[in-house]
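A single protein chain has been removed from this complex, and every other one stays in its place.
By letter and in written order, the chains are A and B; residue numbering begins at 1 in each of them.
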């Protein structure tokens, strides 16, 4: 068994879901393992990682609307220093999670047919996000 | 160190929590490892995996009510093609998560006394769900 690691840079244009499945799968493929475990870790507190449907883009738009309803901008949050979208971004990061682990089986990530891997940007302005990738296997 | 993988088939009768602890623990036991890491990955975008109390069934009923409040059915969602319960199912999958990793210590999963592993079905009709299991250890 062996390990491989990489820091993936993900530029984001603003709030929303940005698919990284192809880039992640390509890197995993280069490691030439048959069986293993891939872990993705988002190194930020105002962005997150989710698995979601990769077919109808309306699902991603609804998902964006939903996080904005569940963790809304509000003048009542104490933390306001970094702008009105910052504290809700922290809440949405906790709501949706910053880490995913996906088994590698038969040389392929065990994603279902309709599953894609997305970086979920919660700030309004463009950012550069870092996702740490760790693969171990054989 | 070595690895073992399996795709677990989980038939679900409809919305709600379906315990898979015994089936998962049995498979882990067959691998005869002392120390390791088990990862479970739900290969769907309208079902999820959660750890919850395995004692009072009322907790599961309350949990079902709660996800229905936080991610309700609504005519305002854009994605309606697959029925009114489909988009909320995607949201509930993100809310509760599709992946769990549990350490194996002293030949046993490190679950607490009251913790069970559940597949959380978010669609109303029966489904067959696949959970990818990956165990590594020694």
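What we mean here is this: a residue touches a chain if its C-beta (ideal position, glycine included) is under 8 Å from a C-beta of that chain, and two chains touch if they have at least 3 such contacts.
Bear in mind the structure is a predicted one, so any value in this text is a computation, not a measurement.
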item: Hidden partner interface residues of chain A, rising order; value: 1-3, 5, 7, 37, 39, 41, 43-45, 70-71, 77-79, 81, 87, 90-91, 93-95, 97-99, 101, 130, 132-134, 136
item: Interface residues of chain B (partner: the chain not displayed); value: 1, 35-37, 50-53, 56, 58-59, 61-63, 65-66, 70, 95-97, 100-103, 105, 110-112, 114-115, 136-138
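Methods note: only the chains that are shown with their structure count from here on.
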item: Approximate Å spacing (C-alpha centroids) for the pair chain A, chain B; value: 20
